[in-house]
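First, the structure itself, so that you have it in front of you.
All protein chains but one are shown in place.
We just call them A and B in the order they show up, numbering each chain from 1.
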Amino acid sequence: MLTREENELICRTGPGTPMGQLFRRFWMPALLMSDLPEPDCEPVRLKVLGENLVAFRDTNGKVGVLERQCPHRLADMWFGRNENAGLACAYHGWKFDVAGDCMEMPTETAESNYKHKVKMRAYPAREFGGVIWVYMGPQDLTPELPQLEWARVPDDHRVVRSWLQDSNYLQATEGEIDSAHVTFNHRWFKQEFVPAVQRGQANRVTGNGGIMNYMDGAPRLTVKETDYGFVYGSRRQVGENEYYWRVTQFLLPFYSLIPGPQPPRGGRCWVPVDDEHNMVFQYSAHPDRPLTEEERQRLSASPERLYRTTFTLPDSTIIDTWRPERQRGNDYLIDRQMQRTQNYTGIASVREQDMAMTDGMGAIPERWREHLGTTDVAIITARKILLRHARDLQEGKEPYAARHGDAYRVRPVDIVSNEGDFGKLYERHADLALARV
Amino acid sequence: MLTREENELICRTGPGTPMGQLFRRFWMPALLMSDLPEPDCEPVRLKVLGENLVAFRDTNGKVGVLERQCPHRLADMWFGRNENAGLACAYHGWKFDVAGDCMEMPTETAESNYKHKVKMRAYPAREFGGVIWVYMGPQDLTPELPQLEWARVPDDHRVVRSWLQDSNYLQATEGEIDSAHVTFNHRWFKQEFVPAVQRGQANRVTGNGGIMNYMDGAPRLTVKETDYGFVYGSRRQVGENEYYWRVTQFLLPFYSLIPGPQPPRGGRCWVPVDDEHNMVFQYSAHPDRPLTEEERQRLSASPERLYRTTFTLPDSTIIDTWRPERQRGNDYLIDRQMQRTQNYTGIASVREQDMAMTDGMGAIPERWREHLGTTDVAIITARKILLRHARDLQEGKEPYAARHGDAYRVRPVDIVSNEGDFGKLYERHADLALARV
Partner (left out) sequence: MLTREENELICRTGPGTPMGQLFRRFWMPALLMSDLPEPDCEPVRLKVLGENLVAFRDTNGKVGVLERQCPHRLADMWFGRNENAGLACAYHGWKFDVAGDCMEMPTETAESNYKHKVKMRAYPAREFGGVIWVYMGPQDLTPELPQLEWARVPDDHRVVRSWLQDSNYLQATEGEIDSAHVTFNHRWFKQEFVPAVQRGQANRVTGNGGIMNYMDGAPRLTVKETDYGFVYGSRRQVGENEYYWRVTQFLLPFYSLIPGPQPPRGGRCWVPVDDEHNMVFQYSAHPDRPLTEEERQRLSASPERLYRTTFTLPDSTIIDTWRPERQRGNDYLIDRQMQRTQNYTGIASVREQDMAMTDGMGAIPERWREHLGTTDVAIITARKILLRHARDLQEGKEPYAARHGDAYRVRPVDIVSNEGDFGKLYERHADLALARV
């Protein structure tokens, strides 16, 4: 649990909040590159950390991320004209480039110097790993891009998707470093699994660690803090002196890397939109080769269907985003008959199973009412690390990971081993999977 | 009228409010028994007195009413698995029985004692009269079920329906102890009524006291406080020395009993969902025999059509409920031509006529702007009694009616009499209809 005060501190990321300031020290995924598919295409409305923004790709292919309202008289720049290397407000033609500099101010006379005095708030943007990243912090502290493996591979090695979820970023993030829930929330009652589990000969049948996750619902977690956040090992007993280990990272401020039996592997991050919504980015990549069409389809199967839409946030801001067809308002299309006979939740797809849990806590959960257990160690650690970094920053201590992109060059792994101690396991396999990649 | 302060005091029933504490001393209708039709059926989301709850019927047929969020990490228990005599959270399998005790905590090791330390808030539930009742007060003060006649009869003697209304409970309750409005709000311009009324020979043509209600729009009300709340007589002059009396009860905290020419008879109660919505329970029963099919249909005709739906409350909570097809958002399908020629409101059904009036005051009416008249005596009394009981409870005085279920064994009556004094009428007919039943 957290106190009410801690919960406020960790959930609020708007301008001026301590956690918002911490997040503003990092590059953050803001859009898919494909959301701005070509030069001079339609701008996109977005909100990040409670700030209303508009993104556009200019004539030269450069991406700009500007504040949403024109600095002149606050018209919505999204209605603007994206042409000739800038975005012109549709009200009076004031035109800005990707850096926020005013290119044209045609309501002033040719001699006027005014356009050099008006600058739009513009946030630096980068394209990397299929994603448009934005940096919303102080210019002199511009961080390094996190050198995550999925982002570093060639484009055809990767699938990235994004969608809007109906909760604060934190419980969504927490769901990903919670090894135990896989045993329940994502369980399928497939007949063919049963004999193998009974024989203690579980094979890895599906992604997400396969059915060995079903063999022990009380995994033992060991957390090891690192320069990027932490790595933890989740140990399940799957035979006598035989352990199924899942080794998962939490990378500041909101990334996960999820182990699987073989590549492609992936994870997710949860970028705060406002305090009651987050934008998920889901990435999967093969480190060594292009994805096959079958892999591409499989990696795009959960959430089941995404659709492009406008969405009106509680403060009446309209954004352009992706939504999963199964969502809070339709109870994720839960099927109680399926829940009785086929899987634990009655919800057909893994991501939506997660969403039902994390959205269902309410937009901002009342964490002071929780009763955490032994499998919540990683969640507890993530909260501590986030709060500590936010407080440290208030005292002038900058976050290490923001300035060290190479710290993110790690890889998750799952493995069956007779080693029961995470420290030793970690050392033993450092060469294989946990090393910098 | 009430002062602003009194209005706040009487309308707010959330946790910690004085009126909320009073209501928490009583059993309250929460659902229809048929909303949980069989063992291990789908759970139901509800809100009572501002508290988010989930109800389920377990494998043994017992009903549980639990807080909505799992005590572990606050996932929504409605997504849970209802099986093997308990409701298991779909996130980590923590399973609770109808008493809120933790049956399984599979994320902890077998030796762990933690499951005995975590208890879910569970409210006692009872099934009685077709209704699932809940008690949300202190355990050592558990009240008696109100022994209302409609609830005591065999199931085939009774019809109960429920639906969600768009207002605070109070104005809905007030509408039922307001004899005068029947003359106007529920008036039909049927040609066949006119001669009888003109001759002073009104017969009782329909329910709701029939057309004698149309003969005198300024009934004289006499209120008599009782142990269960009050009874009042509403006297209309229908001939020389001839009075049409309607004798109606208000029973704490929110029940009405409505007289009619002959059984089946009924009434309603209004259970606060939050401060801006209430759940109506409408009951009708014959004391002596099963209802005929024709009676059953007639008693289910108003509101005209109810449908099962999810509803999102202002705080974003989703509940499962019944809604009338005619509702605030569609102006109760008012028909102005009907209003000119057929009835007083242009709304086809009695209940929706009431709803248009009470919802139309706004969720919480500004009662300090009212101008009450002589026919509002019963309403004034109900407010006084509610406020007095709430204040008494703050000073430690428990409400009598909560602990004396037999106090509710009363029956409404309407009668034509030459007796003009309510006190004498009440005595004279005590043996017939006003007696304990």
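In this section, a contact is a pair of C-beta atoms (placed from the backbone, for glycine too) under 8 Å apart; a residue touches a chain by one contact, two chains touch by 3 or more.
It should be emphasised that the depicted structure is a prediction, and the values quoted were computed from it without experimental measurement.
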{"item": "Hidden-chain contact residue, picked from the options B:306, B:334, B:387 or B:416", "value": "B:334"}
{"item": "Which of A:35, A:76 or A:149 contacts the chain that the document leaves out", "value": "A:76"}
{"item": "Interface with the unshown chain - residue positions in chain A", "value": "42, 69, 71-76, 78-79, 81, 83, 90-93, 105-109, 112, 114, 117-118, 310, 312, 316, 318"}
{"item": "Interface with the undisplayed chain - residues on chain B", "value": "171, 174, 180-181, 183-185, 217-218, 328-329, 331, 334, 336, 339-340, 344-347, 353, 356-357, 360-363, 365-367, 369-376, 379"}
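Here is the rule we use: only the chains that are shown with their structure count from here on.
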{"item": "CA centroid of chain A to CA centroid of chain B, Å", "value": "47"}
